[in-house]
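Omission of a single protein chain aside, the complex is shown with its protein chains in their original locations.
Note that the chains take the letters A and B in the order they are written out, and that residue 1 is the start of every chain.
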Amino acid sequence: MSLSATSPLGTGPAAKAPRAQTAGRQEARWVATVAVLLVALLAYFCIAVPDFRDLGVSGILGLSEQFLFTGLIALGEALVILTGEIDLSTGAMSSLSGIVMAALWQQGINIWLAVVLALIISALGGAINGLFVTRFGIASLLVTLGTQFIFGSVATAVGGNAPPYNFPKAFVRLAGTGSVGPIPNELISFAVIAVVVWLLVARTRYGRGLVLIGYNRAAARYAGVNVQRTLFSSFVICGVLAGAAGIFVSGYYNAARDDIGNSLLLPAITVVVLGGVDIFGGKGRMSGVILAVFLLGFLDQGLLIRGNSSLTATMVEGIVLVLCLMLKIALDRRAGVRLKESLQRRFGSARRAAVLPDT
Amino acid sequence: MPLLLVRNKGLRSQGPAATRGHPDRASGGDVDRRPRVGTPRVGTRYEGRSLTKSFDGATVLSQVDITFAPGEVHSVVGENGAGKSTLLKIMAGIYQPDSGQLVLGEERVGGLSPRSAQQLGVYLVPQEPALMQSLSVTENLFVGILRRGRLHFNVDWRSMKQEASAYLDRVGLDVDPEVRAEELSIAQQQLVECARALVHRCTVIYFDEPTSPLTAKEAGTLFEVMKNLRADGYTLGFISHRLDEVLAISDRVTVLRDGKRVSTALRSEVEGPSLVKAMVGRELTGRERVRPPFDATGRKEMLAVEDLTSEPSFAGVSFSVREGEVLGLAGLVGSGRTEIAETIFGLRPSDRGTVRLEGRRLEHRSPRACIDAGLVYLPEDRARHGIFADVEVERNVTAGVIPHLARYGPLVKPVAERDLAKQATDRTGVRMASLDTLIKALSGGNQQRAMLSRWLLAAPKVAIFDEPTRGVDVGAKDDIYHLVAQLAEGGLACVFISSELSELAITCDRVIAMYEGHVVGELSGAEVTDANLGSLIVGAHTI
Partner (left out) sequence: MTTLPTPAAAPASSGGPIALAGRFGDIVLGLLRRREVQLIVAILGLFAICSALHPQFGVPSNIAFILADSVTIMLVSVGQTIVVLGRGIDLSVSPILGIAAVSIGFPATASHLNIWLALLIALVIGVGLGIGNGVLVSVIGIPPIIATLATLTIYGGVQFIICGGYSVINVPAVYTNFGIATLLPGIPWLIVIGIGIVVLAYLFLTRTVTGRSVYAVGNNAEAAFRAGIPVRRILFTTYVICGLLAGLAGFIYLCQIGSATSTSGSDGNTNLYSIAAALIGGTTLIGGRGGPIGSALGAVFLSEALQAMISFRVNELWDPAGVGVLILIAVVADRQGSPVRHVLRRPFRQPAEVAK
């Protein structure tokens, strides 16, 4: 797609083998970069924005309640992007799940049972995406572009004119605004889920296959990885995590929101990319994604506290994304070499190819 | 130089329609904006002087001198890995030589790219046509040099279409220039590539194994075209694995062996056996087998394939392999060898037939099920189907046994994984900085050793090795032969697929030969020789 990915210079025996480099080192370096940026950001806000400093530790931790649902979506999205696919329907899925849960509860079903049912619906939604991608072999970008619209419409339809609100206290406390000491419940839930997903990718057989599919799908198949099943389940997990995010949104606002979808999708993808996951699959670590959730989230919240509007904050996020990508390209020596080579090839070779005098 | 004469002959043979398509008359006037310097007329000599090239430290071409003369088909022959393809790619600007010179006509050219080589008149028709599938034939012919109309930025389709038909006529291709490339057969696309060379006014045209995806009849058409071009004074280079083709079309033959030029001779001075001898570098019976004769008594039948069919690739294939036996599968590219292996391994569906492992029938085969049952497959195309280029050696090696990495509980134990990878790579002798090295930084031979390590970890009972020495340098080849022999000694039943007859002769106990999707013969024991195999795989022709 991008020239650097398709240019004839990156692959083939003609490319010089780089000196002993390791994928792990490159990825670890990016995770460290994100961590440093996060610390620097928090330090900046603490020094430069008095209102932010005055929140104290518990207040700052409490801010995370505002962006952790984005983080949950990002975790699922990261799984799908690691395989080289993408899921654009996650935002709509969050809306749908929150609404379904609320509607079921309004019909008199126990709230916890409603949560489980909503998660099952989300899994089914993910399964539909996965089915189109694996069974019909359609690019996930197209499939999820379509299902995004469908899920969104269904959410609005189920929600009706006045989406339900005012859920039972126990639910709101657990999924929304409660806390243990200074630590919000939502942060605890996120931490648990994040650790599970991190282990899933880094340390399980499933994660191993997932990442290999992202690097080279054909080779993964030849090595005995069940490509179809792994891809399918990555969409299902992504759906479930998006559904969970929708439930946390409902808990946090104490109301079902059918309008939240699109506003969650783009930040989630931004987080994944910022976390160092290659949009073409394979490369990237979940630890980077988890750190990026906080980097982007605190950036957003800090700017809001500083008095910027939410759209300005979003704009700054976009700029940060571009800057980080440029930094990453610069850090990634290999990519740097490739770019230089391709420029050289393009502008240099035609001239160099001029006929030399016979010697 | 009898240039004029030759050209007139060309015109006569083509008739009036083709004259428009002639390179020198193609599109008179101002349309050609390419540099005048070095643009050759028909009849250019193109010479490579002491060309040397190495990839990742392995020398694939060493001090090769070669001259391609006008009005001549000059074939380059040699075993796989002898450097034929590399040589032509250097001539065509796709690779840069590490040292050496290219001389076109009287002038030295350097720093070629595929683009600048085309501008100078050198074109390589690739083995697999690389056309832009959704564009019309006309556009494919002219891409990069689209004729501009009076407004300069607009495309003059009308003149291009006319020219296109003339050029297509010239290569004997009777298709509508308006159809999309994807609607053509591979053979037709090959001819379009050929016509493309003419459109670009290239007069030095190389053919890199053009016939391997073609049927014999289609290849015949291509040869007609080549003969016509030769008659018109074009400078042609040709690579083929089929010696009968080489002998039929060539005027001059150069033999390469292990990256060095062994000989260059006129066609009239060579014959089949002498060529084969020059290619493999010894008497046909000379080289020693890497293992003692195989004794089948008391050995269990491990893999039994019966009537396996997958149209149109192959049909009715049956064979079996015993414990500790190495069975060769010989055949040209496109004879169905790889397809058979992939079908056995569950990568392709089969129309009918059975596969039994130790007498137990494998149904609903998938790579995973096969690996778990003890059958592994080392793929032919290492870059695409084998390695994960951007992944460390360790994970590449353990990729085939992921389900076994976490025996107790759900998590993979990094220490245990490292141990496994270390044992396996030690066994095959992978040379690398550490297990954390990215596999793409290794040489071809070491990559292949790592791939073998992957499958050793699966503790297989049957292994299918598909061209295990492709893209591997000579020293590593020997290691791989000995490794296979050693594995067989340990009881592994091996299927060894190769298009290099000599390596089949030294490693295999028994060889079955494939031709166009069918088993055409079986040789065992002392019958397994290059010469016997050679006559079988070209469809019972004698070399």
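Just so we're on the same page, a contact is a pair of C-beta atoms (placed from the backbone, for glycine too) under 8 Å apart; a residue touches a chain by one contact, two chains touch by 3 or more.
Quick caveat, the model's predicted, so the values are computed rather than measured.
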Q: Pick out which of A:V273, A:M286 or A:I305 touches the chain that's been left out of the picture.
A: A:V273
**Q.** Chain not shown: contacting residue from A:G209, A:G239, A:G281 or A:G297
**A.** A:G281
Q) Thinking of the whole complex, not just what is shown, which of A:G84, A:G176 or A:G251 touches the missing chain? A) A:G84
(Q) Using the document's contact rule, name the residues of subunit B that touch the chain not shown here. (A) 113-115, 118, 130, 132-135, 139, 143-146, 148, 153-155, 157, 172-176, 179-180, 182-185, 187-188, 191, 218, 220-221, 224-225, 228, 342, 347-348
(Q) In the complete complex, the non-displayed chain touches which residues of subunit A? (A) 1-8, 83-86, 132, 136-143, 145-150, 152-154, 156-157, 213-214, 217-218, 221, 227, 266, 269-270, 273, 279-281, 309, 311-312, 314-319, 321-322, 325-326, 329, 335, 339, 346
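We adopt the following convention: only the chains that are shown with their structure count from here on.
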(Q) I'd like to verify one number: the distance from the centre of subunit A to the centre of subunit B, where each centre is the average of its C-alpha atoms, in whole angstrom. (A) 42
Q: Would you tell me which residues of subunit B are touching subunit A in their complex?
A: 37-38, 55-56, 93-96, 103-104, 106-113, 115-117, 119-120, 347, 366-368, 370-371, 377, 379, 383-392, 395, 398-400, 402-403, 405-406, 410-412, 414, 433-434, 436-438, 440-442, 454
(Q) Give the list of subunit A residues in touch with subunit B in this complex. (A) 11, 13-14, 17-25, 199, 203-205, 208-209, 212, 215-216, 218-226, 282-283, 345, 349-350, 352-359
